[in-house]
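Just dropping this structure here.
Every protein chain except one is present and positioned as in the full complex.
Showing subunit A:
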Amino acid sequence: MLSVHNPFPTTPKPSLNLNSSTQPFSSTFKPHFPNTLKPPKPHKPHFTTRTQSLLQYNRKPQLAGETPRVVVITSGKGGVGKTTTTANVGLSLARLGFSVVAIDADVGLRNLDLLLGLENRVNYTVVEVLNGDCRLDQALVRDKRWSNFELLCISKPRSKLPIGFGGKALVWLVDALKSRQEGSPDFIIIDCPAGIDAGFITAITPANEAVLVTTPDITSLRDADRVTGLLECDGIRDIKMIVNRVRTDMIKGDDMMSVLDVQEMLGLSLLGVIPEDSEVIRSTNRGYPLVLNKPPTLAGLAFEQAAWRLVEQDSMQAVMMEEEPKKRGFFSFFGG
């Protein structure tokens, strides 16, 4: 899905107070200025509609927030696309020039390495690091396609671990990554396991922000709402939503909830809307995330846009609703 940015930055200017979310910009808006300050030159509007595409090419997205940004990608319900989102958003961030460490925090079922095509290169996991069989840098698997992307897996331990130990271990890991010689990574993305059990509690322990992946169906939304509540109780306030597997044709036919309906139910900012794409399965089979496809697919493009917004801590201001194509007249054949 293509998103359209509000042309005004989210940080308000000192002299102008703009509500960038819903209030339409009006040419008759009059800002208030203190008497001691000179009023700035009136800002002439170049458009009248609420939304306008903002061309931002030939620049790198500006990293907002403190590094490393520890982001947990969770959902509650299984199979909605957490691991796919982790792989694609992580690689998009690496392509944008940021150093990324992706942690597969699913202790029992390891999948992120399969999606990235790195399954044959995982020799050591966090369990071996904890036991002293290897160092942390030996357990990190560097992607040869993008050298600033690294993978770390938490495998199933040979012996049982104390249940509260996992969270502590992840905190140590994040701390060790911060203080490593190559420098702190810009992003640490944690792929959370499904459910709200011990694995979920472990995965969210070191996180500062969360990306909630959901699909536009009621079962996923109910679980997502619960997970959001747990995240907020644990102190994670920066929670954004990615609506995955959107079928615009079904939304048009009222067979599927629209993205705006989903947002109305959950009350979360939108980070991205990913359309249903069969290329996702093909890319999983190949071990080649679909953001690397050239030309990019629709879903790949949507993931890249979501990664861009994640970097700048931005959110979507508009969504796309499918419409009937315009009926072309006779003269359209001639280019009219």
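Methods note: contacts are C-beta pairs under 8 Å (C-beta built on N, C-alpha and C of every residue); 3 or more make two chains touch, one makes a residue touch a chain; residues count from 1.
As a convention for this text, contacts and distances are computed from a predicted model.
The unshown chain of the complex is recorded in UniProt as "Protein MULTIPLE CHLOROPLAST DIVISION SITE 1", chosen from "Transmembrane emp24 domain-containing protein 7", "Large ribosomal subunit protein uL3m", "Protein MULTIPLE CHLOROPLAST DIVISION SITE 1" or "Alanine aminotransferase 1". Of A:S184, A:S269, A:N293 or A:Q313, it is A:S269 that touches the chain left out of the display. Across the interface with the omitted chain, subunit A contributes residues 2-5, 21-22, 47, 49-60, 95-97, 107-108, 129-138, 146-148, 156-157, 160-165, 168-169, 172-173, 175-176, 179-181, 198, 201, 225-226, 228-230, 232-234, 248, 260, 263-264, 266-270, 294-296, 298, 301, 304-305, 308, 315-326.
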